[in-house]
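Structure below; questions to follow.
For this depiction, one protein chain was excluded, whereas all remaining protein chains were kept in their positions.
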Amino acid sequence: MSVTMNSGMPKGKPLSLRMGRDDFLMRAFVLAISLYLLLSLAFPLYAMLSKAFSTYRFDLSQIEFQVSDQAGAFSGDTVTAKTLNDKLKSISGDDLATSSDGRLSLVPLFPDFSFRSPVHYKIRGTTAETVYLVGSERHVGTDWLEVDSNTFRRVVLRPVQSIGFSNFTEYFSTPSLFESIENSILISLISTVITVSLAFAFAYALNRSCMRFKGVFRLIAMAPILVPSLLPGIALVYLFGNQGMLKEVMMGESIYGPYGIVIGSVFFTFPHAMIIITTALAISDARLYEAAVSLRASAWKTFWTVTIPGARYGLISAAFVVFNLVITDFGLPKVIGGQFNMLAVDIYKQVIGQQNFEMGAVVSVVLLMPAFIAFFVDRQVQKKQVALLSARSVVFDPKPNRKFDRLCFLYCSLIGIFIVGILGVCQFAALIKFWPYDLTLSLKNYNFDRMDGGGWGAYHNSIELAALTAIFGTLVIFIGAYMVDKTRGFRVGRTFFQLLAMLPMAIPGMVLGLAYIFFFNNPANPLNFLYGTMAILVIVTVTHFYTVSHLTAMTALKQMDNEFESVAASLKQPFYKLFARVTVPVCMPAILDIGIYLFVNAMTTVSAVVFLYSTDTTLASVAVLNMDDAGDIAPAAAMGMMIFYTNALARIIHLIISKGILKKTQAWRSR
Amino acid sequence: MALSKKLALAAVASLCMAGNALATDLTVYTAVEAEDLKRYAEEFNKAHPDIHINWVRDSTGVITAKLLAEKNNPQADVIWGLAATSLLLMKSEGMLEPYAPKGVEKLDKKFVDSSTPPTWTGMDAWVASVCFNTIEGKKLGLTAPTSWKDLTKPEYKGHVIMPNPNSSGTGFLDVSSWLQMFGEKGGWEYMDALHENIARYTHSGSKPCKLAAAGEIPIGISFAFRGAKSKADGAPIDIIVPPEGVGWDMEATAIVAGTSKLDAAKTLVDWTISKDANVMYNTGYAVVAYPGVAKPVKFFPDNLTDKMIDNDFEFAANNRKAILEEWQKRYDSKSEPKS
Partner (left out) sequence: MRTEAAFEKSAEDGHEKAYLRIDNLWKNFGEFIALKDITMSVMEGEFICFLGPSGCGKTTLLRAIAGLDLQATGTIEQAGKDISNLPPAERDFGIVFQSYALFPNLTIEKNVAFGLENTGLAKPAITARVKELLELVGLPDQGKKYPAQLSGGQQQRIALARAIATSPGLLLLDEPLSALDAKVRVHLRHEVKELQRKLGITTVMVTHDQEEALSMADRIVVMNHGVIEQIGTPTDIYREPETLFVADFIGEMNQIAANYTPADGEEKPIVTIGNKSFVCAGAAGLRAGPVIAAIRPEDIIPHREDVGPLITEPENCLTLRIDEMEFLGSFWRTRLSGAELGEVELIADFSINAVRRLSMETGKQQVIEIPSNRLKVFAAKKGAA
């Protein structure tokens, strides 16, 4: 008998696995894809963070003067600007903090200065790095320069770079910038409440009524996903602008500002909320309703005690997703926001308008906060929802009720009209020659090559980007998910990878794009050559949409039998054979879903790419933005609708391919 | 071994030949309107077929941001057609190669950088103007404004739109010209009054005129070139040149310091200031750097050249940050303008 009762495990180093060829290969893959995420996500974000803390200050001790007498003779006394200012206090500490573009006039240091005076000045830096300008002429270093009084007023000091919090101090002391935080949170909250309520009612009608045309309604509700978020803004201009078709509805209020942003946000976030809530409603347990009926609870009471609690995780999750989408969106407020400042637009204004990259980085950091919070709450809720999903429940089967069904039909029709209306207005506007003065139909607005934004080339680039993103992204994401799921041991590496894969969801596109400038446009970076290419656009888009695709892939992989890898190993077959012959074919539906998801988003995204495109890689979605920016609103609408048709076509093709491939490779599914 | 050596030799040889046979590639950053670029390159290549231009085009703000971001690692060889105020920024960063192009002495002095040798040379001027939609004006019972001061009248409340100087070069040249014309105090007082009438500030400089053309907002502070184009497209607008004087900026050319293709860059810049080039600029711009070349442009207001202020670009560049900060503090928030 071999029972040994000593319970202490022998001390000493535990046995370590001798890795086989597969282990080496798979770990190499995990490392490679981790490296990819490090380079495309972590490092750029780090570069951005350090930019936010990179500050500029005038260093008065860096420059010194000699002042002549009235006759122009110098006594040889040298004095630094700092000494002068310590005495006079004419330049305050606040004035010394500045940005990379700062210039400081030195005249205030000389209270009796007059540009007509015959006094001459000698100037030099105290260090070899001191930079000052005479007019726009740049002077560097410690050589004396003599100027007359008239020229001296044109002398300005340039700042030196250091590290600190002063960018943040400045941000929070600029009322208009600080106000953006308030505005962004307010607008996001209002949009969230409206969208979630509307989407809940819509999902409720789809799930709980026996109304007709459910499929059509579902299809219509999904349409906003296929267009850039700024397209509803353009439609709203045509509907409610000063020359709008329904201008009177606004009763004198301007659509440019909070109203426009909220209506547009409801439009583009509606499908996201609807999908989540529909899922939540679909899993609620019919037995609870039977119980409620047997207890003679009123419909109203049943709704509040059964329906709402059952869908609560879905509602919370939808709310956070919508909040996140609205607060990080930049296209819509730019088009329809008017004077209403929002965080995401501030980044654009700081970077593109003022070339103030540091402040752009600061706003990015601020924008990360609410997005991060929303992200973590959503992750927690998602976990609970999944737990609810796996619990056994009986599917609710609605019974016809003429009054209720008609009400639902009416409501869904209204929502449907809203969505189709927005798209219809855009298409209509695109075909009008010159709104509102010449209403003849024409294709003039499709002559994109005459407009800003890259013309038809931009449209073709977008399709190329979308196709490359779909192919390359699906490849990286699915292989990454497979490796992280199936690699034996290597727990540290896999956990790290999972963390990286979840991160993109919390990073707004604008922030990612800006981070890419800082990281990739650095001459010291060996990856610098990517800057300005199609490749960087593909990389940023894949990274931006990584998380959802990764989760889709993980879900599909988790449904596979865990022992396939063990069987293949016992049969001495390499993992890649199993991957190609079994994993990929079985997961094909999920793989195609990831592909179309990436394609559609690559066509519509503006925020991730707006800082990164170059002349050769202009994009349709950015062209919509730029054409609208230049005042070519009708062509912008036309291009927006081109994106819509392309995405719709891509969806149809996806559907046909899916069906075809399913038939071919998934024959085993049918018995 | 022998074979691979031969291959390597062949590869080197073919590379050299390609270098000789093919044109020199110049990367040129520009903010010139997209539709004009092709024409510019064609005209230039008539004279110099051996230099091929790779355009990198975007709006003034984006190109400026790009150039500044690439400060330590310039990608451009030449800048052809960017606002002089932007080029002054580059200059103060030491990013421009000083060079006196052949024939620079023939240009109007206003259009040449004051340093010797100059770091940039102007091409043409784009001039502020006001676009006024006559149809909407009549509908709303507005009289056409005739001056900058007119725009502050209460009757125009909510009917004026202008670009945000924080994002638009045109917006900034308006603001800087008002400060130069009316003095610092007077300028800000004027803008305080104007702000009461502004419906909103747009991101781009051409949008106000396009919105005026579309009747969305009847009065758009924009630039003359844009107005003339819209009018040519059939928009019911008048282009008003305020008699107090109008701000302007010029499109200019410069060589980026550190370019590896200095000779080709010089050849290009020499051509950009030639008479031929100025004739070419004249198709879109009524005011060009080469005296005596300009012919009137259709729909362009005639008196524009006289009204251009004596613009102090140095003032604009050196005070840019301070002006924008002040502007942002005063106007860039939602609470104040009620349209």
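Should a chain be cited, it is by its letter among A and B, assigned in written order, with residues numbered from 1 in that chain.
The rule is simple: a contact is a pair of C-beta atoms (placed from the backbone, for glycine too) under 8 Å apart; a residue touches a chain by one contact, two chains touch by 3 or more.
Quick caveat, the model's predicted, so the values are computed rather than measured.
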Chain not shown, its touching partners among those shown: A
Given A:22, A:101 or A:452, the one touching the chain that is not displayed: A:22
Residue among A:46, A:303, A:404 or A:564 touching the omitted chain: A:564
Options A:288, A:381 or A:586, residue touching the unrepresented chain: A:586
In chain A, positions touching the absent partner: 1-7, 9-10, 12, 14-23, 488-489, 561, 563-564, 566-574, 577, 581-582, 585-586, 665-669, 671
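Note that in this section only the chains that are shown with their structure count from here on.
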Centre distance in Å when chain A and chain B are each reduced to the mean of their C-alpha atoms: 31
Contact set on chain A toward chain B in their complex: 98-103, 105, 133, 135-138, 140, 154, 156, 158, 174-176, 179, 183, 237, 241-243, 254, 256-257, 334, 338-341, 348-349, 351-355, 357, 434-438, 449-455, 517, 521-523, 528, 531-532, 614-615, 626, 629-633
Partner chain A, residues of chain B touching it in the complex: 33-35, 55-59, 61-62, 64-65, 68-70, 72-73, 75, 88-89, 91-94, 114-115, 135, 164, 166-168, 199-204, 206-211, 213-217, 233-236, 313-314, 317-321, 324, 328-329, 332-335, 337, 339
